[in-house]
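Heads up, one of the protein chains got dropped from this complex, but the rest are sitting where they should.
For chain A:
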């Protein structure tokens, strides 16, 4: 599905290059569930952002569904991204001014899905996540777990092939976290969504089919189950 080759990301500090990602190569196949672990500052989030095209690497080659992302213009990248990728954040990042319903609907709007179709898709998603009753509430009126559910619903609404999650349970209690992880597993197994998550939690990492450990911007270890 995607392939990173010799990807580096660094900041110029004085005369020195300060590497956040240092020459990482990584292949992820369709249907995989990858957990990225590592201490703070090891480059997990940056790596995830690069995979998700929210951030550019300084050097290296990046192929996504066999297309060279590193050669693309912003516009093409955005099109590719819209079609294939959904993002889930630790801080949920819902739009405060929109209701649950509208938050979930927004990605469809950017994909020019017709109104009637959008309605059906959002209704379906609300149903699936059991939040029909909350559809007219604003994010501030929801608990953290509920907000994250909305965040995931939003990430999934456009039927992405790849779901990227940056510490999705980091702000949740363990019960809520477990529910989210179960949901991820189900998505991965039943719907065949490829998932890459960044996590601090050993336990959550084990939901994945592969765990990659980062340290100081390099892959320290990688094991498949």
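Throughout what follows, a residue touches a chain if its C-beta (ideal position, glycine included) is under 8 Å from a C-beta of that chain, and two chains touch if they have at least 3 such contacts; residues count from 1.
Quick note on the criterion: contacts and distances are computed from a predicted model.
Q: As a check of understanding, state which of "ABC transporter permease", "GvpL/GvpF family gas vesicle protein", "Nitrate reductase" or "Na(+)/H(+) antiporter subunit B" is the UniProt name of the chain not shown.
A: "ABC transporter permease"
Q: Which listed residue (A:51, A:94, A:163 or A:212) would be found touching the missing chain in the intact complex?
A: A:94
Q: With the missing chain put back, which residues of chain A would touch it? List them for me.
A: 49, 52, 54-55, 74-75, 78, 81-82, 86-87, 89, 91, 93-98, 102, 105-107, 109-112, 154-155, 158
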